[in-house]
Each structure stands twice: as structure tokens, then as C-alpha cells.
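Only a single protein chain was left out; the remaining protein chains are all shown in position.
Should a chain be cited, it is by its letter among A, B, C, D, E and F, assigned in written order, with residues numbered from 1 in that chain.
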Amino acid sequence: MKSTILNTASSYLLPILLLFSIFILLRGHYHPGGGFVGGLIASIAFVLHSFTHGTDDTLKLLRIHPGVLIPVGLGLAVLSMFAPVLIGDPVMTGLWFDEPFPVIGLIGSALFFDIGVYIVVVGVVLTILFTISQYSE
Amino acid sequence: MTLSTYIDYVILPILGVALLLVLVRIFKGPTIVDRVIALDLLITIGVGVITVFSISTQKSTFIDVAMILALIAFLGTIAFSYYLEKRGRK
Amino acid sequence: MLFAVLAGFIVSILYIPFGRFLKGKLAGLAALLPISLFAYFVSFIPAVSDGQRVTFHQPWVPSLGINFDFHLDGLSLLFSLLITGIGSLVFLYAAPYLRGHRYLDRFYAYLSLFMAAMLGVVLADNVLLLFIFWELTSISSFFLIGFNNDNAASRKSSLIALGVTGGGGFLLMAGLVLMGHLSGSYSIQAMVETNEYLKNHVLYGLILLLVFAGAFTKSAQFPFHFWLPGAMKAPTPISAYLHSATMVKAGVYLLARLYPVLGGTDYWTYPLIIIGGITMLYSAFHSIFRTDLKGILAYSTISALGILVFLIGIGTPQSLLAASVFILVHALYKASLFLITGVIDHETGTRDITQLAGLRKVLFPLAIAGLLAALSSAGLPFTFGFIGKDLVYEATLHTDGVMPIILTALAVVTNIFLLYAGLLAGLKPFTGQLPDRYQRIHLPSLLMWAPPLLLALLGIAFGAFPAIADASLLNPAASAMINKPIDTPLKIWHGFNLVLLLSGLTLALGAFLYLMRKPSASGLDWIERFNNLSPKHVISQLTHYVRHFAIRYTRTLHNGLLRVYLLRIVVFATLLLAFRLFAGGNIYLLPGYLTPLSVYEIAVVCILIAAIYLTVTSSSRLTVVVATSVIGYGMCLLFVFYSAPDLAMTQFTIDTLTVVLFVLVLFRLPPFLNFANRGARIRDWVVAATFGAIITLIGIQVLNQSFDDAVSKFYGDNAYILAKGKNVVNVILVDFRGMDTLFEIVVLSIAAIGVFSLLKLKLKASEKE
Amino acid sequence: MIDNTLIFPVIVHLFTAIVQLFFWRKTVAQRIVSITGSLIAMLLATRLFTAVWNDGIRTMQAAGWDAPFGITFVADVFSSTMVLLTSFSGLAVSIYSATGVARGRMLYGYFPIFHFLLMGLNGAFLSGDIFNLYVWFEVIIIASFVLMTLGGRKAQIEGAVKYMAMNILASTFFLTGIGILYGITGTLNMADLSLKIAALENRKLVDLTASFFIIGFGIKSAVFPLYFWLPSSYHTPPSAVAAVFGGLLTKVGIYALFRVFTLIFIPDDFLATLLVILAIFTILTGTFGAVIKNNIRRVFSYLIVCHIGFMLGGLGMYSEIALTGALLYLFHDIMVKTNIFLIAGLIRKLRGTMNMDKLGGLYAEYPLLSLVMALVLFSLVGVPPLSGFWPKIYLFEAGFMDGQYALVAAIIVGSFATLYVIAKLWAKVFWKDQPDAPDGETPADEFKPLNPFRKSLLVVPIVFLAAITLYIGLAAENVAAVAKHIAHEMKDISPYIEAVLGPNVSP
Amino acid sequence: MVKQFLMNLLLAFTWVALTGVLSYSNFLFGFAVGFLLLWLMNRNESDHRYFTRVPKIIGFFLYFLYEMIRANIQVAYDVITPKFFMKPGIVKYPMNAKSDFEINLLSTVISLTPGTLILDVSEDRKVLYIHVMYLRDKDQFIQQIKDGFERRLLEIIR
Amino acid sequence: MELLLVILLGVLYAAGIFMLLRRSMVKLLIGLILLGNGANLMIFLAGGITRGKPPVIDDAAKLFTDIYADPIPQALILTAIVISFGLQAFAIVLLKRVYVLINSDDLDDLNTPEEEDI
């Protein structure tokens, strides 16, 4: 879709939305938000970009195919789930750093799990949407 | 009268009525673009509703929801434009 | 004894790797198995005739009470000897008969399997073990009957045979389980002990029904007899084996075996007499119209089976003794006649009785065998057949009331026809003028003519010297049936009495018939005019109707219309839920607790309902999408009002993405067509509205039920302290119930891969699977 | 007993799938990883089963939150047996797929999805939490959607639409039921639910809730009149996929029915009667369908429906004997149904078709293979002493005990029909000569051109499963002991509850 | 000019840190104080633009607000009264704005004021097509925009 | 309010069912979405609703000081929403494929005759 105005708008909306998605991701443990919504917003940012610039351009921007994010995210989530097993705890036991970090608060395996979720969601949504839009084009 | 009751009994009902009015437009159409903009307006009103609701309940948490709505509501409109434009060109 | 039974199985398995070495000249070696088994069982004769019983026990499935429990008594021994004895001859006979056949190894494998299964049937003491072997005989005979598998008729016959015997088998199984269930044990010997309980049980009739169903189908009783003539499509050695001594006798064996458990009541006697009587007369009559040698033998076999059932039905000691004698008699002459037929078929290429004559000139030993077998079957004095027939008449005459007259008359008529049939099969091909085309026939190998001759000679031998068999075999067999010792020596001569008169009458009329009536195709044609009334035809019609019903049923139910399927599911659900809702107990019509209403919430609910209405009624796809997203946003607002910000966020983002998805996909789809007629729409509305109303009512019931919120409290109390998060929903998602979340992203991942491959993958034409 | 490793059969498939995703489009690596993963899964499943069989129920509390607060995983004999059987089926199909599945499909994620599916199955069997069970069900159905449509031709897509519509509907019922269940008990842990539901005074609510589960699981396990998706779709996907579907997918519905209706809801008279009636109709419907179809896989599809009825009937009768019979049938059915679809696939490889009229001559050409196939097919029929025979004894006995003569009659009819169609299939496919193709083009023989190794990849799984089937038949005592044990645990649920909630709570 | 802006921000943050009150009003106050200080300290004529632009931005913002409220009232009146006073039309408006950013900003501003709405920008980015609600005279309207929003906006940006 | 919501619940289910019974695949999908919303609402209602008390602990506190909405139904619905999104996305794409194959979204056309089986 060709529109100068949308073109310009999307180029500054993309970083804003991405920043926002990371914000939503990190604060999920304390406030509404988290990996899902964060991931969804990040994908929406790219989708918006692809509406104006075309899917191919967005893929170029991403450098990797979003599908790659799926195993990466899954792997991260699974590992964070499995880390406790290595020290003899049940699956998914939360492991935590003792000191809180600014903004994010305490950092623990749950956060890595949430990041995994985020990555998977981005990978999934973009894979689905880009596949469809390439198919229609 | 506290602010909270004022919002509950004046502001929110006004917004509720606004929502219903917009809904009538969604029903009436007549064209799809009318419905799309009505939908867009509905969401914008939703942002307002959520905002004042958070004032009324004194839970700033809800503002987050309003923020999400405001951030991505227009994507729907853009998608419809994208679709209609493509279809029109066919 | 276990080994004796299993030997056949083991051998048949050994045929898989080694069979190819036994295809040629060595094929006859296969007979080593039955011969040695025969010898093994012969060794039991002294003990068994002394009234001893040999038992064997080896656990198998003790929890079901199914073990390798074998029990050798007179009855079992008689059958075992027949199975292995005639088996030996058939094994030997088959080697030259099927020489060079590409599947000779498979043939012997099936035959060994079959023999083993038969041995298992007659030796098992446990009804379920018996049943296992019983079914194995059905299956192995399926393979034997369909041995010429490239022949369509052969395949069809084997299917019919399996269908009938297998179907009966399942009923039998139910009957046997019922017996075992009621008597508390599957052991026949144990059941004999509790037979009074069984006979007086309410379900006794059902047991009999089921057991009879098994026995009648297996033993080809009217109206299930039709599979047996068809089974003649098997190579002749198989026919000889299956129909003289083994397969079909299994049903008879079962009745005999269960006589002490179930027999002796009116419910037992009359069905057996009636069915046996009909069978023997019906098929004896039919046999005289056949022109195919095997056809004649088939029908006479059925008739003989009818006689046996009839005798077991009468259930007097005489009749049971008669039955055991007749079993042996029939086995000997019928096997002989079959084997003779096999040679004739093998040498002349035909079995048509109207084409065959004078073969004594080229196949002399067989002519002797034929003559002897025919005489035995005719029951001429000094043949074993004579003794058999005598005993039959004796048995029928010794029943009560008016029965003797009817039954004896039945027996006489049957025997006349049978006599005729026996003469036709044993005598007719060898008498008269030898046609030119058969001049060059040579006597086949010893293995092919000796077995029938031997069998026929045995028939005469037993007849002349009945003492060989009576005390050693036949009395023990009969005594096993009535469960008390019998010692009735068989006599060749009973003196002048009614029985002798009847025998004479039978002989005379039978011989008269043989001399007067020449078999002809026209006779066959005549009888076939009644085909429409035959059980075979009736059952095949029935099958036809069942099939048609099945087609209509399946097509109606599975009509390819998804909406109809869904409608049925919904109607089922509605009915079930409605029943549960309205049956008994009071229904709440209002929620137990109501949070106060506010105007804007009403507005949101109104919007939702209106949007739902628009979604349902709109005829434009895009409007539907818009309306659906309004529903999503409405839900989102509800989630906000009722304290679920995370939900609201997720619902909203996902809703937006769904719109995007729809929009991308709807591209180029045509507008909705309103297919449904008014009636269908109204019906659907009614169904949907009813379902919705029920859901509402259920919701109200649920709202009236409070619950223990310990889990929810635990989450609230420990979210921060233990799990270090303040957004409890998020803590639940990533910690308390993190497993759900992990696998939910797996769902998403799979969906993405699915979408990717659904749209990208285009298989090459070669890649079908 | 707490055992944090009981989840391994799930995890190993998850890892396998993720590793394969990293090897996207590297089909050789995927095949190797798949077979290795399946082998490991089988070892782990065997280990789990032995442990549970010897030492009793094992539990794992995810993240260390005690039940009922966290998600509990429970391995009792029932679930560990299911996991074990799944691992057998999984290994067989995994090996078979190495040659049996088109390379194009492998390039687009066949193997990872397959392992996700197995993971979902294992998860469903091991889960002790009703909502978690829902999640597993969703993993299973989405994976099955993908497998069904992968590389989809028209018929496949058509089948998939119906399959999908009805399965999503089923999930909705399931989910609604969970919602209500939570609303009346406040818990999701199945052991806890068992206690709370038993204590609930409003039985009407309990019955209503149970109805949602009946409908949801009823659809998934293809019970009359909810079965329509199955014959609409099971004849369409690649045979390896159909094998997993036929062997395991409907069985997970049956598993859930058995689990939920022995642990949480105990059927009342009405429900028991309803189940029996549904079972009868299911059997008859499957029977009618199977006898008239001409395509091997369509026949098998209806046979699945028919045999679901057997198991459902066992549940309806609800005696220990009946449950034993149904379970025994379930075990047998998983092995055999997987195998018959593999066989159908192999036949297709050999002859290029699955239409019985166009097939023939296999007996002459492949005697040994035919023998193995015959063994499997006749096991399906329940020719004694093969595996399908034993359960029927229990079912008959239970039927007589319970006075369910109509059900016994239906089972007889179903068994007879199975016998008939299998014999017909045998006569047409194996005995009959290969008919000449009418239009002169003989379908391609895809088997002969393969090298011996790849041929063996197709044959070995069939033999492997046939061997297990044979074991179930000949060593029925051992298998029956397992089934009996499970049936006993179903009637006496206190060990399960104690294992999950600790010894101080008693029902 | 960027340097001064950053300096100003730094001063504002320092103020917040010093007072220890983390709130917007305090930050704005700190920014204002910083701006004042920078302006007082600035003796470099060539770098004067920062100090003229900030008031201009504020001025533009107020103008925009004024326009918006005025036009909103006008439209509101039209909406709630039964009779329509509108004379709508689509007008071609030749822009002075050149860059994407300028065009974007201009169109945002025009669109947000009631009564006008950007429908599209021509392919060659020379003209805007504006939907106008109260179109009395085309040229007068164009002139009004040119003198109003576009001039003020370009002054700030360029 | 519960009464209103429970009626809405019924309406959602009824509309979902009605849409399932149409011939158009698009409507079928919409029906499934409506039913999904219905199921979510059922969970939401069944768990009990609380207005304006999100289950988020205040920044300053370590424990809830006030009543709060039951977080479990929310977590369940969230999971269910995300899962349905996955299924819906796939279903929508399947719709596309169906359309490409049969050039319509009429579900009654989805019947390849048995003769064409492989």
C-alpha cells in the first residue's frame, strides 16, 4: 500500500512500538503485561511496517526469517524451565537472583521464560502473517 | 459528590451513550468504510472509558490497557484500508 | 500332551523358513507329523478303555481361568485318532495330488495348523481353550478352502464358510463365557459337576441358543448348511479331511462334549432333533439331485451331520452310542469316497457323475475301495455301516410317545437317500462302459490309491469284527457323553426284529432307487428351481438387504454435509444437557449473588449483543469481521470492568491480529450466498436458541454454587512472597501454572509451522504419500 | 512417590522437536534425530512403566508447588502404560516415516510436528490437572491439524475442515466444562476435584458438568452420534500420519473419558445406561460403514468407530471386569490400529492404490509380508489367541454380569463385521490376482525401486508392532494383569488421591 | 542547537535529582529554570535559534489548541443542531512542505483540526488533497492554511 | 450484572451455534470464535466476578490489603485465548486453501467422491 504519510508514520512507529513491547514484557511480573502481550505488540509493529513497505522489505529489516525465532524462543523457554532440573529441583522451579534490578525488579528464571514466550510469539505471528501476505501477493 | 461518583454517574454514562450511538452507525453502515471508522471510534471511546474507569476505581493499572488500545487500534483500520484498496485494484 | 497339540503349530511355523525344501519329492515327509501323533494317541487306547482319563495342566492366562488344560477321555480319543489317522492318510495323499503346486509348502503349513487346532478342540477341557482352537479351525479352514486363491469362486466359498462358522463362533464364545460365568469355572469337568445349576438357571435357554448357534454353523446344520457344499472348492484332500473327520465334526463334538453339562432337557432335545432331523432329510434329498461327485458327497455329509445332531438330541444311551459309532463309520467311508473322488478328478479332469463310467478298468484298486465304501455307507450287513444304521434305528425306536414313529420314518427316508447317494459316489463311476477318452488313464501313485482303499477296508473290518472298536473306543466315547460307564458290545446280528426289517426296507428301496434313477442334469435343474426358497438364497437375500440398509444408513448419517454433522452434535448436546438440567431437583432462575448494575456496563452488554446480532445476520463478510471485532472489544471492556487487565490487553491485541488475518485472507473471496432456505434457518435458530437458553440456565446454576477458594488464596498470598511477582495472573502464567504456558506457546509454534507449510508446500506429483 | 523424572517422556519429544526445528530442511538429520528421539522415548517410557509397576504411583509437582496449587503430573499404571504404548507406536511410525513420508513433507516440518504430537499425547496421559489436560489436548489437535493438511491435496483439505470444525467444537465443550468445574469446586487438580466433586451436594450441577465432558471427549473419541469427523478425514492423510491418528488420537479421547469418569465423576445410572446405548450405536454405525466401503483406509476408519464402541461399552458397564476388558481392548487397539494403517501405507507403496477392487496378488508376490499382515489383521478381528480376543471375554462376562445383552449382541455383531471385512479384504487384496488397470496405466510400484535399507525401514516397524501384538495375544496373562490392576485402581481411587495430595486426605 | 537542547535536558534532570522529587511538574520546572539559565548565559549570536524556537513551538502549540477548540465548537454546533451549515468539498492544496517529515507533520496538524482532513498526497508530493467541511472559497481556504499552519510549522522545523 | 452477563453468555453460545450450522466456511470460523468467547466468558463468570479490583499487588505492598478478583480464571482464559488464536490462525489459512482449491467457501462442496480415493 503506497502512502507517503503512512510510510513516514510507520518508520517512527516501528521503534516506538518495539520499545513499548519490551517495556510491557519486562514489567509483566509486576504489572499487567508480560511475554504474550509484549510479543504481540512487537509483531504488530512489524506487521505495520510490512503493510507499507511490503513483506520483503520487512523481512530484510529483520535479517532472519521470523520462523527461526520459534525454535530459539522455545529453546529459551524450555531451558529456563529445565535449569532447575540440573540442580535437582522439579521442572519449572523458579530460580532467582537475590538482588532486585531497577525497573525490572527481581530477575529469575521466570523472566527468561517470559522472554522465551515473547520471542516465540513474535516468531509465530510474523511467520503466519508474512506467509499469508506473500501468498496473496 | 466525590469525583468517583461523578464519573460513575455522569461521565461513564455519557460515554456509554456515545458507544451506543456509534454502534448504530455500525449497524447502519451503509458502506464498509463507515463501519470501519465507527469501529475505530468505538475503540477510541473505549480508551476514554478505560481511562475514566481507572480514575473511578483508583487503579492506575487499567491505564495500561488503555495504552495498548491506543497503540494498536489503528492497525485494524489500516488493515481494512489495505484490503479494500487491494480489492478495489483487482 | 501340550506338545502333541502344539506340534502342528510348531511345524506350521517351521514351514515358513524351511517349507521350500519340502515342496518337491520330500513333500510326503509332512505326514510324519500326523503319523507319529496317531501312534501317540493309539498308545492311550488301553488306558482310556479302562475308564482312565488323562489330564494335563499348564498355566497360560490363569487370571482368566484359561490354561492349557487337556483332558483325554473316550470321546476325545475317538476324535484324536480320527483326526490324526485320517490326517496321516490325507497328508500322504496330498503329496502326489498337489505335486509341483507352487504353494505346496503353504498347503502343508495350513494343514498342520488345522490338524493341531482340531486336536486342541477335542482335547481341551477348558471351554475357552476349546473355543480358541475352534476359531483356529475356522481360520485355517478359511485358508484351506480358499487355497486356490486365484479362483474367484474359491475365494467366495472360503469367505462364506468363514462368515458362517466365524459368526457362529462369536455367538458360541458368548455362550461359553456365559456358561463359565454362571458355573464359576471354564473347565468342562467342573461344569459337569455344576450342570444342575446351569440347567435350572434363567439363562439356560440363552446358553443353549448361543452354543447351538456355534455348533450348528460349524456342523452345517439347516439352515446354515450352505457353506459346506461351497467349501468343496477346496482341493479334494482338504475336503476329505474337513468334511469327513474334522472341521464339520467339531460342532458334533461340541454337542457331544457338552451333553453332560447341558444335555438331557427338553430345551436340548427338541431343537436338536428338529434341526438335526430337518438337516438330515433335507440334504439327503438334495444329495440325490447332484451330479458333481463332490456335491453328492457334500450333501450326504450334511445329512450325516444331521443324523449325528439328531442322535445327540435324542440323548438316550443307545443314541449316543449310535452317534459315536456313526462318527467313526461316517469318517471312514466318507474320507474314502472323497479321496476316491479326488483321484477321479485328478485323472479324468471331471467330477460330473453323468460323464463318468467304467473306471474300474483303469483304476481297479479304487473301484474296490469305492465299492467297499459305498457298501459301508449303504449299511449292508457285515459292514460297519450296517451296525451304525442299526443303532440309529434302535435309538429312534426307543424314544417316548409318538416320537418313535416320526423319528424312525425320518431316519428311514434319510437313509434311503443316503444309500442312493453312497452308491452313486462309490459305485457309479466304476460301473458300466469306460468312455474312450478315459482309456489312457493310469493308476496314480500308491500314495493316492492306498489311503482310500485302506479306509474302506477298515470300514469293512470294523463291521465284520465290531469288537475291535467297541470296548476300546466307542463305548468309552459314549460313556464320556453321558458321564457314566457304558458297556454295550456292538453286535453284528441283533436277530430278527423291527430294526432289521427297517434296515432291509432301507436297503431295498435305496437299491431300487439307484437302479431306477439315473443322475442327470435335468434333475439338478429341477431342484435348482427351488433355489429361491433355499436357506442360502434367503440368507444371501438377507445379507443383500442388510448391505443395502448399511449403505443407506451410512449415506444418510454420513452425508458429507458438515453442517448436518454439527447440527446432530448440537442437538445431542442440547438434549443431554436439557435432560440433566430439568430432571429432578429445583432449578435456580436467578444468580445467587448480583453485583450492582451500572449504565455503562449495560451499554457494553448491549453493544455486545447487538454486535453478535449483526455478526449473525449480516450478509457481507467485511461487516461480519467488523462486528466480530466489536464483540472482541466489548469483551475487552468487560474484562476491564471486572478486574482483568491482562485479559483485556491480550484479548484486544489478539482480536486486532485476527482482524488483520481475516482481512488478508478474505481477499478475493466471493460474497456470502444465502444458501439456507427459510425452514432450515428457522430450525437452526430454534436449535441455537435452545442451546443458548440452556447454557444461560446452567450458568445461573453455577453462579448459585459457591466454592472453596483455597487455591486462589494461596496464589494471592504467595505470589510475591514465594514467587516474587506482584501481578498474580502473570505469576500464575509463568510460575504456578507455567507448564500450561510453555505448552501453549508450543501450540502457537505448531500453528505457525502449519500455516507456513500449508501455504508453501506444494508436493510434486510423485510425492503422494 | 515424588519422581521429577516422570516428565521425561514428554520432554524428550519436546527436545527432539526443537532440535529438528533447528535442522529445518535437513531431512536426513531430522530422520536420524527422530528415530533416536523415539528410541530414547521408548527407553524412558519402559523405565517409567517398570518403576510405576514395581513401586506404585509416581507424581511430580511442577515448579515444586504442592498439589493442588501447582500443576501435578501423575504416572499411575494407566498413564504409564499409555505412555509405553505411545512410545511403541511412536517408534514404529518414526521409522516408517523415514521412507514412508514424502520428502516434501519433511522439508516443511513433518517430523517436528510429529514429535510435538507425541509430546502432547504423553503429556495428556501424564497430566494430573484438568486444565493442563486441556492444553495437551490443544497441542494434540493443532499438531494433528497440521499433519493432516501437510502438503494437502483436495481430499485431505476437505477432511481437515470437518476434522477441525468438530474438534474445535469438542474443545469448546471441554473448556466450558472446565470453567464450570472450577466454578463449583475452585480447583483444577484432578485428585482434588475428585474429593470436592464427591463432597458436592448439588448433584445436578455435577451431572451437568459431567455432560460437558461426555460431549467433549465423546467427539474426540468418535462416539455415536459425535463421530462424523473421523470417517470424513482418516482416509486422507499420509499413512504414517493416519497410523498415529488411528492408533492414538481417538484413544486419547477414550483415555480422558476413562480418567475423568473414574476419577472425578462416577457415572450414575443414567449416564452408565447412556454410555452403553451410545456404545451399541457406535458399534453398529462402525459396522455398517465398514462393510460397505471399498477403500482400505475408509474401512479401517469405520472399524475404529466400531471398536471405540467396545471400549465405551466397557466404561458404561463400569464393573471391574468391564473396565479390564475395555482397557485390554484399548491396549490391543493402539498397537493394531497403528499397524493396520502402516500396512495400508505399505500396500499403497506396493500397488499405488488402496482401492480393494484395484488391488490384488500380494499373497503370491510377498508371502512373508502377507503373513505378517495377516497376523495383524486377524489380531484386529480377535481371532484367538491373538490380542483382540482376550478383551472380549471380559466384555462378554461383564455384559452377562450386568445384564447388558444388547451390548453383548452389538459386540458380537461388531466382531463379526470385523471378521467379515478383514476376510473380504484378505480375499480381495491378497488372494485375488492383481487386476489389470482399466485405462492401461498400472500404478507405480514405489517399493521395488527402493534399496534394501529403505525397504526395511518400511517393513521393520510393521513387524515390530506385529511382534508386540503377538505378545499381547500370547502373553495375555501379563497384559491382563496390567489391565486388571488399572481397573482396580479405577474402582479404588484412594491410592491415586493419596499419591497426589498426600496421605492425610482420604476420600 | 541540539547541544543546547541536551544541555537543557541535563539541567532539568539535575534539578530533579537535587530536589529528589520525581514528578513531571518538577521536571518541567527544572527544564524551565535550565532554559532560563541557558538563555541568560548565551552570548553567542549565531546560536540563538534554540531560544527563539522554544517560544515558537509553544506558540504553535497554543495556536493549534486554539484552532482545534474553535473548530471543534463550530462542528459541535453543526452536529447537535438539526440543520447542517456545511459546504463540504475536496480541495487541492499545493504545499511548500517538501520532506516526508514536513508533509507528515503538516497533514497531521491539518487533519486534527476540525473541518479539514487530508485525503491524500499526490505521487509527486506537490499537493495535498484536503477534505474541507466549511468551504466558502477555495483560494481563501488555501491562503488560510498557508499563513496559518504551514508557515508556522515550517518556521519551527527549518 | 451477573444476570446480564449470563444472558450474554447464552447469546454468545446461541449465535456461535447458529453460525456453525451455516454453509459458509467463513461463518463457521466466526461461529467457532463466538463459541470460544462464550467459553471464556463462562470461565470468567463461573469463577465469580469482582469489579475494579485487579489481582495486582500494590507497588508498596507485599500482600493484598483489599479484596481482589480471582486470578485463576483470568490465567485460564488467557491461555485459552492464546491457544484459540493459534487454532484460529490456522483455520483461517485453511479457509484460504479451501478457497484456492474449490473456488468457493461453500462447505457443501467439500466432498471428493470415494472413487477418487487413492
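Please note the rule applied: a contact is a pair of C-beta atoms (placed from the backbone, for glycine too) under 8 Å apart; a residue touches a chain by one contact, two chains touch by 3 or more.
Here is the rule we go by: contacts and distances are computed from a predicted model.
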**Prompt:** The chain that is not shown, which UniProt protein name from "Oligopeptide transport ATP-binding ABC transporter protein", "Heme exporter protein B", "Phosphoserine phosphatase" or "Multisubunit sodium/proton antiporter, MrpG subunit" does it carry?
**Reply:** "Multisubunit sodium/proton antiporter, MrpG subunit"
**Request:** In the full assembly, spell out which visible chains the left-out chain is touching.
**Result:** A, B, E
**Selected residue (touches chain absent from view) among E:R49, E:K98 or E:K138** = E:K138
**Prompt:** If the missing chain were put back, which residues of subunit A would it touch?
**Reply:** 1-3, 5-6, 9, 13, 16
**Message:** For review purposes, identify every residue of subunit B that touches the missing chain, sorted by number.
**Reply:** 2-3, 6-7, 10-11, 14-15, 17-19, 21-22, 24-25, 31, 33-34, 36-38, 40-41, 44-45, 47-48, 51-52, 54-55, 60, 63-64, 66-67, 70-71, 73-74, 77-78, 80-81, 84-85, 87-89
**Request:** Kindly note down the residues of subunit E that lie in touch with the hidden chain.
**Result:** 22-25, 68, 71-72, 75-76, 79-80, 84, 86-92, 94, 107-108, 111-124, 126-127, 129, 131, 133, 135, 138
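Here is the rule we use: only the chains that are shown with their structure count from here on.
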**Item:** Contacts common to subunit B and subunit E (chain labels)
**Value:** A
**Prompt:** So which chains count as neighbours of both subunit E and subunit F?
**Reply:** A
**Message:** Quick check on the contact network: minimum steps from subunit A to subunit F?
**Reply:** 1
**Complete:** Maximum distance between Cα centroids and subunit D occurs for chain E
**Message:** Using the stated contact rule, I'd like to know whether B-F or D-F comes out ahead in C-beta pair count.
**Reply:** D-F
**Request:** Select the chain at the greatest separation from subunit B, using centres from the mean of Cα atoms.
**Result:** C
**Complete:** Whole-angstrom distance, CA centroid of subunit C to CA centroid of subunit D, is 26
**Distance between the centres, which are taken as Cα means, of subunit D and subunit A, whole angstrom** = 36
**Request:** Go ahead and note the Å separation of the Cα centroids belonging to subunit B and subunit D.
**Result:** 48
**Prompt:** Which residue numbers or ranges of subunit A touch two or more of the other chains?
**Reply:** 30-33, 36-37, 41, 44, 47, 67, 70, 74, 78, 91-92, 94, 124, 128, 131-132, 135
**Prompt:** Can you list the subunit D residues in contact with two or more other chains?
**Reply:** 14, 21, 62-63, 131, 135, 138, 142, 145-146, 149, 152, 161-162, 165, 169, 176, 180, 182-184, 188, 348
**Prompt:** Tell me, which parts of subunit B touch subunit A in their complex?
**Reply:** 61, 64-65, 68, 71-72, 75, 78-79, 81-82, 85-86
**Request:** Using the touch definition up top, name the residues of subunit A that touch subunit D in the complex.
**Result:** 67, 70-71, 74-75, 78, 82, 84-85, 88-94
**Residues of subunit E that touch subunit A when the two form their complex** = 100-101, 103-104, 107, 118, 120-121, 125
